[in-house]
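Entry: chain A
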Amino acid sequence: MDILGLSETVLRLIIGTIVVALFGIIFGLLYKGVDRKIAAHMQGRIGPPIRQPFRDIRKLFTKENVVPENAIPWIFNLVPLLGLVATISILIYLPIGGFSPIMSWGGDLILILYLLMFPSLAMIIGGFSSGSPYAIVGAQREMATMIAYEFPLAIIIISLAWKLTQVGSVNVFALSTIAGTPIWSNVTGPLGFIGFAILLLALVIVTPAELSKIPFDSPEAETEIAGGLLVEYSGRNLAMFYLTDGVKTVVMASIIVVLFFPYNLSALPLLGLEGGSYVAYAIDILFYLLKVFLVILFSVTLIRVAIARLKIDQIVYTYWVPLTLFSLVGLIFIMWDGWIMNLLGLV
Partner candidate 1 sequence: MIFNIPYIAVAVLILLGLYALIFKRNLIKMVIGITLIESGVNLFLITLGYRKESIAPIYTSSPGGVMAFPVPQALTLTSIVIGVAVIALMLSLVMHIYRHYGTLDVRKVRRLKE
Partner candidate 2 sequence: MFTVETGSGFWNPIIWVIAIVVTFLLIYILRSLGKKGYKKDTEQVKSFLSGNPEYPKEKMHIKASNLYWGFTTSLKGLYTLLRKMHTGNTSDYVLWFVIILAIFLLVEVI
């Protein structure tokens, strides 16, 4: 690679990173507002206005940033920042709307799986470093939750990649490959279809835990441990965690969209749009935002309104036994799919 190409890549990366960072923060907060509004309506309340999260952030920025005496100051202040930074960095690997990822060749699905751990890890270490018993209880619950949901999540990701390998794709973990070959068109028979549907359902159940939402919010559990791992945080540090939550919601919803619904509206021949025109991009972005909204509606808002909080050992059990078995069944269905179809002579 020559110097010119290199500097162009770096420039593209820098500008792209800034753009997705702003995108993530703004839409993260927006979706948070929408989520709160809908949840309130479901519970028969009026709820806060949609721009409430922005107001919350502004308020937090004017509050004092207290560092408790039992905390380790440098870790306590650093981790909220790092958590948010790592979450935003996931966005450069994800395709957003009709655009391909900014750095499609820089990282893959496994990297995203690991980067998704950073925000939780930041919260855990932040909770531990604040030195308050409530925060420590919350942090260890968050760690246990993280271990718990990572099992089904790993099964889902590996199953998808395995299926793509079977149909002869290369770079099966790359987001561009996954978006380019939608999984629903790769199934050979009904069994594979059911398998992927099971995996989608499992991923939808994993999402609230990944985002620490009810019913898997025992790390924060305001009613028993007073906000858990965030109990000692205030002011701008708390604002960082608030932003992380918003961005992570967008990231998680985008991942579900990429893995299971990577379709673009502008590709429809019905509309007769030229690929690459501004109208096409605008339509794709709008459609993408709609898909993200629907995912958040189903996997966050509906579940958190409908179900009460679980205890921590119930969370671990739920994810490790029923949900893992469930996703393994999905994996087995996918593995048997082609084989059974061959056996019946249907292919």
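The candidate set was assembled so that all candidates are chains of the complex that A comes from, given by their letters.
One rule holds in what follows: contacts are C-beta pairs under 8 Å (C-beta built on N, C-alpha and C of every residue); 3 or more make two chains touch, one makes a residue touch a chain; residues count from 1.
Keep in mind it's a predicted model, so treat the numbers as computed, not measured.
*Asks:* Among 1 or 2, all from the same complex, single out the one that touches chain A.
*Replies:* 2
*Asks:* Under the touch definition given earlier, write down the residues of chain A that touch candidate 2 in their complex.
*Replies:* The contact residues of chain A facing candidate 2 are 1, 10, 13-14, 17-18, 21, 60-70, 81-82, 84-86, 88-89, 92, 103, 105-111, 131-134, 136-137, 140-141, 143-144, 147-148, 161, 165, 170-174, 226, 231-232, 235-236, 239-240, 311-317, 320.
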